[in-house]
Structure formats: structure tokens, C-alpha cells
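A single protein chain has been removed from this complex, and every other one stays in its place.
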Amino acid sequence: MPDKAIVQLKHVDKQYGDNRVVKDLNMEVYEGEFLSILGPSGCGKTTTLRMIAGFEQQSAGSILVEGEAVENKEPFDRNVNTVFQSYALFPHMTVFDNVAFGLKMKRFKKQVIKSEVEQALSLVQLEGFEKRFPSQLSGGQRQRVAIARAIVNKPRVLLLDEPLGALDMKLRKQMQIELKHLQKKLAITFVYVTHDQEEALTMSDRIAVMNGGVLEQIDVPSEIYEHPRTKFVADFIGESNLFEAVVEEIRDESISLSMESGSAVGTGKGFFEKELIYLSVRPEKTKCSAVPVKGFSLQGVVRESIFIGTLLTSIMVLQNEQQIKITTLAGQPSPAVGTTQYLCWAPEDAVLMHSASNDIFSAVENVDLSTFTANK
Amino acid sequence: MRMKLKTSHKLRSKMLPLITMVSPVTLWLTLLIVIPLLYLLVISFASTDASHNIEFSFTFKNYAKLLDPTLLTIYGNSLVVAGLTTVLCVLIGYPFAYIMARTTPFRKTLMMIFLMLPFWTNSIIRLYGWRTLLGTNGYINNILETVGIIKEPLNMLFTREAVILGMIYTLFPFMVLPLHTAIDKLDKNLLEAASDLGARAVRSFFHITLPLTASGIFAGVIMVFIPSLGYFFVSDLLGGGKSQLIGNVIERQFKEAFNWPFGAALSIVLILITLLLVKIYTKAGGNVDELGVV
Partner (left out) sequence: MNKRRAVKATKKISARIFSGLVFAFLYLPIAIVVLFSFNISKRNILFEGFTLDWYSVMAQNDALLQAFANTLIVASCSTLIATMIGTLTAVGMFRYKFRGKGVIDALLYIPVVIPEIVLGIALLSVFSLCSIPLGLISMIIAHVTFSIPFVVFTVRARLSGYDRSVEEAAMDLGANRKKVFFHITVPILLPGILSGAILAFTLSIDDIIISFFTTGATSTTFPLKVLELVRSGVSPDVYALSTLIILVTFTIVVVSQTFAYKRNKKES
């Protein structure tokens, strides 16, 4: 059964003077899902959220919530609510009045407001805090009040702008789980903005990765991680060893590649010979071997080993000074420091990506490709 | 023996710099504020002899004079003028301060400069400019007559309204500055949050903006109301003989009538009114630190 889209962004553009902050964004948010918008600072994710909320107006394109275009609607007329990064609690009102505000604006009856507020506060585990003022609360408590204030209005979509940024690590992890449970319990659609990829991977049903105003990829976490579709996503999500390579030979799905530091094998579809591509392989999938492996001629020296509890990361330096990370579980056999090793991986574990610009392509035509052939 | 020396030396090294720094101001303010005000209180109970010298007797007659109906009318009039001035300053000053707080930093500095610039020049001459403008043959009447709005020149000068205009003109920045400080401090996120939760512009203003900027309004009120009680030169220039305010009466006691004890008594009453207002201000949650923030 196809998921119903509750928020749709069609060809949305946002410009501040000469600065194009969001570029031709097309995105759908499905009803009931937890969608994270992930990206580095300045990628346009917060701007996108604010456009859905109504604090910014798009320069072009349309935004639909529940099928209705919302360009002409002020924030107070939309069925979405926002949890602000700074919480934005009203300092002159008690916790109760803060949470009740939205209901008061809709002119609900006093008894109704009272029961709804109490219910919302118990959902965020703040019963008994009604008469306190924001200045008397800790960061984590203020955060919960901000959430309660938003969800008490039973919005169709809840927008969260990096809500956990100001909390310490332990509290953050705890809140991540609580928010996830809350979302499932209330069955509200969550659109969650963050720059923390671990957070996004943990909490989301789907992740939308943005960079420089462009949507790079939108998919379920496992796909984003295992099959990044652009160099940026491969680089931003998790750790990866990234290579520039030229396609030498294609046999069915097995592709032989030549790189600056040697040859390797990958798999993929839709590539053609002599194409310049990127190859990305995760450190946990990268393997070392004392003897050369068929199809691979990458060779390097293991410079150092870093132990971080459950994992051991080995840094290997190839002939062209490129640093490779190899992660193994602590206790498992790992390459010894100082030894020369051959690099390899299972061809299916490498992700091949088309290079994004034609500039690189034309540059390749001028370069002496013999430098890319395997060294023996 | 050695222990004693040590502690006294320690105390001296900590106390000495503190005393050097703080004693000048303490001395100055005691000699030139506390003592003069106390002296004022003393002579308010004194009387004068035939050659207008102060005779240090103890009498209530200066205060008894306050119950004179003419004087009470003047006090009343002064309070009304001060009150209307303050109210109008708030009504004009608040939107102005709001616009200033919400605009770009460049425009904000520009607006601030242009607001303060007139106050670097002579108040008297500017008020005289108003006298020229408001006169029966002045420009305002001229333009109104030419355009046809009025048939006869309006009598604007030497009225209570002219005095209020002059007061507003002179005290306007003292309302705008504390208001601007308060509005500037308002977190814009709060207004977005209110809007997100369903509050339209008007309700957002009354539920969020106004309560959170109230301290600025209170500070501005104090900074306008109190001075306007004593600004005798405004009523002098624009009110003429008709609009006599309490400041004028006090001034006359010292420069013409030479009845200093009476003038002192009138001033003491003024101080009491001031103290009352400050009390109300602090009770209403006003922070005394916010006064005088220019």
C-alpha cells in the first residue's frame, strides 16, 4: 500500500538576495513517518523546515500540507507545530500556561484545556511541574515543555529544529529514544532537522540528506548507509574510504577499475568504459591481506592503530600518500603496525558513483591515463 | 604577635584600593546630594525675616500654604500636564521604539543618531522654534489657512496644549530609549512560537510582547513623568502667563519672591510624589537598574 504524502515540496527555491539557499527542492513526507533532514550547517535544512512552518516564504515552487497549498497561510493558520532549537518558552508564563497557550488561542474551554495540558505533561513525564517557570527548569525539562506545548495541539505534522543540540550526550541519547517512542505513540508525522548523522540513523524511518541547498538522497537509513548515491552522502554518512577511479573493463556486473594507487574491483550497473567514477568502501568492509588478491593491486604500510573500546581502527597509507581506514572488532585479527599489506574488499561491498560534473570528464580526456594503470 | 601583623596587613592591602576607588564618589554624593537635600528639608520648616533672610525657626506655615486652593489647582494642573505628556509619549514612543528595534542594524544606528541629534542642540532655541511655528501668524496657521482647513488662525500658543507639546518634544528620547532597550531584548523566537501556536498579530502583542516589554514602559514613564513636573522653562516659553506649573511657582520663590522656605516646602512635596512613583514602580516589578539607561 503506497504511503500517503502529508507534506509535499515541489520545485521549492529560496533565495536571500543573490544567495540561493534552497535549490529546486522536491520532497515528500509520508504520513506517520519519522523523517530526518540531515546535513551540515548552511545546507538549507532549517530554512526548509521554517518554510513548512510558515516563518519563511519560498521564492519559487509550492508547499502542500495535506494537499493544500500553504504559501498564503501564516504560521497560526497551519496545522503544523514547531519545537524550536532554543525552546522559545515564554519566560513570563508558568509551564502550564506555556503548554496551554495554543489551546487558549483556539478558545478551548477551561476544563478541556486543563485535562489536555495535564495529559501532555504526563506524556513528557513532567507531571507536577505546572506552576513552575521556565527559569526554574533544567535544559532537559525545558525541552520537554517545548515538546508538550507543541503536541498538545495535536498537529498533523510536528517540526523539530535540532531540539537536542543543547543537551549533554547522555541526556541526548535518552531523549532520542523517548522522542521515537512518543512519535510512535501519538502517530504524528515528525520532520526532524539535525546535523548529527548518528542521531538521524538511530531515529528515522527515512533520512533526507541535504547539501548546499540540494537534496542529495532521500531513503531509509540502511540504504543511505549501504548505498550512498553521491560522493557527498558517502562522505557525510559514516566513515568511508573514498577513491577516484577509471572504469577499465566491465564483465556483467563486475567492474575492473584503475586508480592512482593501483587496481581494484567493484560491482554496479549503468557505467561505461573509461568513465571516471568514485568508489566508496566502509572501513569495516575494507580488508587487509599479506598476499595480493586477484584483481586488486593496492598496497600500503600500516602506520598506526587506534583502539576505541569495541573497535580497532588501523590507518594504512598507500603509495600515493592516501590514508585508508580499516576497522576490525577488538579481539579479532588485525594488521600489525609497520607491515606492508595488500588492500581488498568484497566487490559487492564497494559503492560506485558517477562523478557529478562534466568538468571532471573533460579533464580526464586530457590526462595521460597511463598514470592510472596498475603498478606492479 | 606575628599573626596579628599578618592579618592587619592583609586587610589593609584589600581595603586600601577599595577605599581609594569608592571614597571620592561617596564623599561627593554625601556632600552634594544628601546634605543639600537634608538642608532643604530643614529650611522647609523655616521662615523668612523682613529682608528675605532665612530665619531658622520651626513652623508648619509653609506646608499650610499648600492647602491654598490656587496652589492645589496648580499642583493638579501640573499632574495633568505631566500625565498627558507621559501617556502621549508612550503612545508615540512605543511604536517608534518597536520599529527601531526591528529594523536592520544599520538603520537602527541611523535612527538612533537622528533621534538624539536634536538633543545635542539647545533646548531653549528649539522650543522657541515651536513658538514661531505655533504663533497666530506662524507657518502652521498660514498653511492651514491657505489650504482652507481653517478660516481663522488657531490660538495654539500659550495654551496648556502647547505646553504638553513642548514637554513631549523635550522628553521624547527619555521614553524611547528604555523602551527600545526592552523591545530589543525580546527574543524573536518567542513571537514565532506564539504564531506557531495560533496567535495572530494582536493577541501575540498583548500576550507576549507587551508583558515582556512592560519594564521598559515603566522605566520610560518614570523618566518622563517626574521631569515634566519640574520643567518650568517649557511652560515659560510656550505657556506664557496662563499655564503656571509647579516648577514655575518654585522657580519664582527662588528668583523673585525670595521665599526660599516656601520653595523648599514645595520641592519636598515634589520629592514625595517622586518617591511614591518609584515605590509603585518597584512594587510593579520595575528594576531600578533600568532607570537612567541612556
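Each chain gets a letter, A and B, in the order it is written, and its residues are counted from 1.
The rule is simple: a contact is a pair of C-beta atoms (placed from the backbone, for glycine too) under 8 Å apart; a residue touches a chain by one contact, two chains touch by 3 or more.
None of the values given here were measured: they were computed from a predicted structure.
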Out of B:22, B:72, B:210 or B:284, the sole contact with the unshown chain comes from B:22
Had the left-out chain been drawn, it would touch chain B at residues 14, 17-18, 20-22, 24-26, 28-30, 32-37, 39-40, 43, 92, 95-96, 99-100, 109, 111, 113-115, 117-130, 132-133, 135, 137-139, 142, 169, 172, 222, 226-227, 229-233, 236-237, 247, 250-251, 254, 260, 263-264, 267, 270-271, 274, 278, 288, 291-294
Per the touch rule stated above, chain A touches the missing chain via residues 57, 71-74
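Going forward, only the chains that are shown with their structure count from here on.
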Chain B partner, complex, touching residues on chain A are 53-55, 74-76, 80-82, 84, 86, 88-92, 101-102, 105-106, 149-150, 153
Listed in rising order, the residues of chain B that touch chain A in the complex are 187, 189-190, 192-200, 203, 207-208, 211-212
